[in-house]
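I have a structure here, written as structure tokens, and I will follow up with some questions on it.
Yeah, one chain of the complex is gone here, protein chain that is, but the others are all in their spots.
For clarity, chains are labelled A, B and C in written order, and residue numbers in each chain start from 1.
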């Protein structure tokens, strides 16, 4: 399914007048409007290949239709998103769900859609058919060296696929942990995991990064062997300067101050990547910005502040990815909403008057500091984001175009109503 | 797989001397020892038919082997548990996973194992093959009357199966709710659900109860339409005097005081049943007593106090069921551990000196009140529970016998290593 | 301290042009602009008399200066707020902190500032000098009838003061509960509390309401005798149709879905009043909207929907109060920020397109339902709120005027830098 550029232009044309009025209104109040627009244009969020099908829970999955049946169709889907919003110009692959049988072909296809290959993802939280050893009791933490070795080798294989595709980073999410007190010796589990990660690290190309993702709980329900940012940081520090922590918004205990974690990891030069989603209870994997948009803003506020303080490029300094599950929505619509929420929030964070904020902080003027953040957050920046999209050749209103073009219906016609994409 | 009585006797004989020493020690300190033993003997916990296979999470399932392939084999498994611990004399069936094709045959089989049929469970949280309407957006709450009707009819069908088997209650757990703000009109969802429950209630035989289970979240991640005890209580009150609230330990928000909820529901005459399990983070469905044994004791303390105050029979006044998932343990071993934890805790609650506790409470003697509870909880009552088992013809040490008899190996030989029991 | 109207007009004049541009922009997109403005003008939030001084924690209090030394000065402070924002036209008194020695005088003074007397608040969570019985072990729940009686009589006295001032409601917040397992018999504590509340209820004038506030924990750390909405609802139902539940945003367990609670209480006709504040961890009592503004929006969304469904007047149908603590900010500035956040959120909730939302809900179009809510929330409505203020004779920018006029400095000059207002 493809939406041709002239079509997009037609849609944009019909919405242009209203957009222009809104853009002019907001632009009038912003000094560095062009610089901000350029940053918005540059910012790209990677789409995970496993997010294109309907997600599920341990209780049930209610599949939609027209899900991609192959890596090629996944790339097509992301290409469509990117054509619409011009902010989804990367794909994050998962092995073994997306093994590129013909890397050159896959690379070319992606390039045709303007897509790059962001972080590769390994999988040692499931057993694959024909796999020698089971990960029932963990992978890199396993008491059995042979099983750790299997997990290490899988990760090295993932790196190889990534090299072929031009990726530059590996995300390691381990579900390793325990369900019951006594099941694990925490220290030995940590040391086994460290040893395994070191072996993977040794196989990392010189220009690659490894992201060590942490998660507080699930699917293990008593302990997780990379359970919080402190543990991930310990691993990353012991591994070396190509190792970084990856923050997934849903992987924290209740009430955690994630923005502070982000600030401190940036301070230490150890923040590597980001998984966007939203949640109310646990790792709910909901649409970005759908539950706690102000928290997302506060996180972006720290990201912008911290990256600027380090002279990092916003677009390339960190790995930006979505990691959500789409249980009750059309996955592509859900992803459009998520990317929109990210762009809106990023734009708001760019509007924060940092000089005034510093001044308020230096005066312990808490009231003004709050006003400055709220001033940015309360600003309606949708026209800014739309303008950036317009200038990049995207749609003023991606979701409306998607619906008008009946994309899902077309995908179902093309692929069938019973297809199931690989993934969770 | 069956363990013959003479075998059990042999095992018991070899452990008897040590047991006798321990039992005599504890018995010396307990006045009403015989009454307590009788209560322990009488107390039976229903095993859910879906807990006999390996559980899983949304990420993976790591099946063991020898799982029951039919309802008959499930009854066999529970029969084995009951032969060992004499406290698992009931089974809680789930429709459509356990449709009894020949009810008379199933009833006879269960009776041979000394098992009764406890609460029936319906399923409107999954779509079954060939089902007309999908429950993707709920069942009893659904905006579409036809879908609500389908859910109602399913529940009425479950009641019919239950009547054939001699069950006397229906547990309704609804996963109904929403994943995103705006998805539902909370009021209409409540009213639709109430109307649906009323239709089921109307079909309830005169001597039946309906248990309305509540759950804070999962699989819906924004709202649940029977979300807490207050909501369940509202439904139960509006339905009538055959309707009760069912408490599942894992279905609460963090830090909830479950024992107080139990006490108030008993006070209002609206506590109907109980799902035992344990958890650290959410509905982790871990082995009973494996994470928060003192909380379990405090709950039993309220159950005993509240049931005594109402003159209720401990064994029959409420529906007692386990509802756990066995992801990393042999399900039968896990269930033995769960039942053992329940019996230990019940015994401890029976040891609480209620007169002294009342007195301490009346004097606001907080220190003594705490001492009284801790005195009971710190007492090692395992010999009491073992004695009750011995007198009932069970094993002094069920788990040791299970292992010595290599039950799992035998089940795998008999049923194969790749069987998958119906359930989650 | 008083800011004269001509001063306000001057400030407004200088900001008018910019305001007009913004108001015109937003007004262009809103159909029923006048109706919405009128609702904003009508909406009044009561200021609690204890929020005018610096708050504290159990660790420390860092007083500011110029705190009101008397009820008269408290009324002056609230009068100043109301002059600025025209949305704080009520005061919620606390006895014994604000006993009106001369009610007629106090009433006249309040009327001069355009203030009404909203809900009266009793205090049985502290011992007052000379008090006969201590509330160390509770008040209305107490095992000792004499102590319960003392608490009842205090509440009746509070009602009497309220009658003199023209108040029409009593808020009962009980800190009653327990710190340790065993300390209380939950059932008896409930029944004692109910009996006490019934005695207060009996003394309620015919046109009064009683609000039963609930709180999950603090200052008791094991149980609270009115611990959640379900318990409050039980009490309110047993008391009668003048009794209602009061929701304080900070009084819930982590992750609670407060908006659903609000919707169900409205459905049952038992929502009585509201305490606004914000929090990240517990009853943090932070500035309204400073932590979770979207949650506040979702709550207002339910309030508007539910009140409209019942034909209730937004301004008078429920009791609207702030209940926050000001530990690091000037209390008056903090209150200005809180009221502003409330007005902004109310305005956003008024913008929700209810017909379209209903339609999306009826179609299970989750994506569109989310878009509709986000459309309202992402709209910058500050100019709407400012316009309402302007039309009421308030300040376009209350906080800026407050600062320009150096109100705090003047209050310190007037009252001294070491004054401590009664309260927490």
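The criterion applied here is as follows: contacts are C-beta pairs under 8 Å (C-beta built on N, C-alpha and C of every residue); 3 or more make two chains touch, one makes a residue touch a chain.
Note that the structure is predicted; figures quoted are calculated from it, not measured.
Asks: Which one, A:176, A:302 or A:330, makes contact with the chain that was left out?
Replies: Candidates A:176, A:302 or A:330; residue touching the omitted chain: A:302.
Asks: Tell me which of A:1, A:184 or A:424 is the one touching the absent chain.
Replies: A:184
Asks: So one chain is hidden, and I want to know which residue out of A:163, A:234, A:315 or A:400 touches that hidden chain in the complete assembly.
Replies: A:234
Asks: Which listed residue, C:32, C:57 or C:191, touches the chain dropped from view?
Replies: From the options C:32, C:57 or C:191, the contact with the absent chain belongs to C:57.
Asks: Going by the touch rule given at the top, which residues of subunit C touch the chain that is not shown?
Replies: 56-60, 62, 125-127, 134-137, 175, 178-181, 183, 216-219, 221-222, 254, 279-282, 284-287, 290-291, 327-329, 424
Asks: Touching the missing chain, which residues of subunit B?
Replies: Counting only subunit B, the missing chain is touched by 25, 254-255, 257, 280-281, 287, 289-295, 328-330, 333-334, 337, 344, 366-367, 370-371, 374, 377-380, 382, 399.
Asks: Touching residues of subunit A against the unshown chain: what are they?
Replies: Residues in contact with the chain left out: 136-137, 143, 178-188, 190-191, 216-217, 222-223, 227-231, 233-234, 253-257, 259-260, 263-264, 266-268, 294, 298, 301-302, 305-306, 309, 357-358, 360-362, 364, 366, 369-370, 372-373.
Basically, only the chains that are shown with their structure count from here on.
Asks: Over half shared numbers or under half: where do the identical copies subunit B and subunit C land at their interface, same or different?
Replies: On the two sides of the subunit C and subunit B interface, the residue numbers are mostly the same, over half being shared.
Asks: Between subunit A and subunit C, what's the gap in Å when you average each chain's C-alpha atoms?
Replies: 39
Asks: Can you compute the centre-to-centre distance for subunit B and subunit C, using the mean CA position of each chain? Integer Å is fine.
Replies: The mean C-alpha positions of subunit B and subunit C differ by 43 Å.
Asks: Among the residues of subunit C, pick out those that touch two or more other chains and give their numbers.
Replies: 254-255, 257, 294, 366, 370
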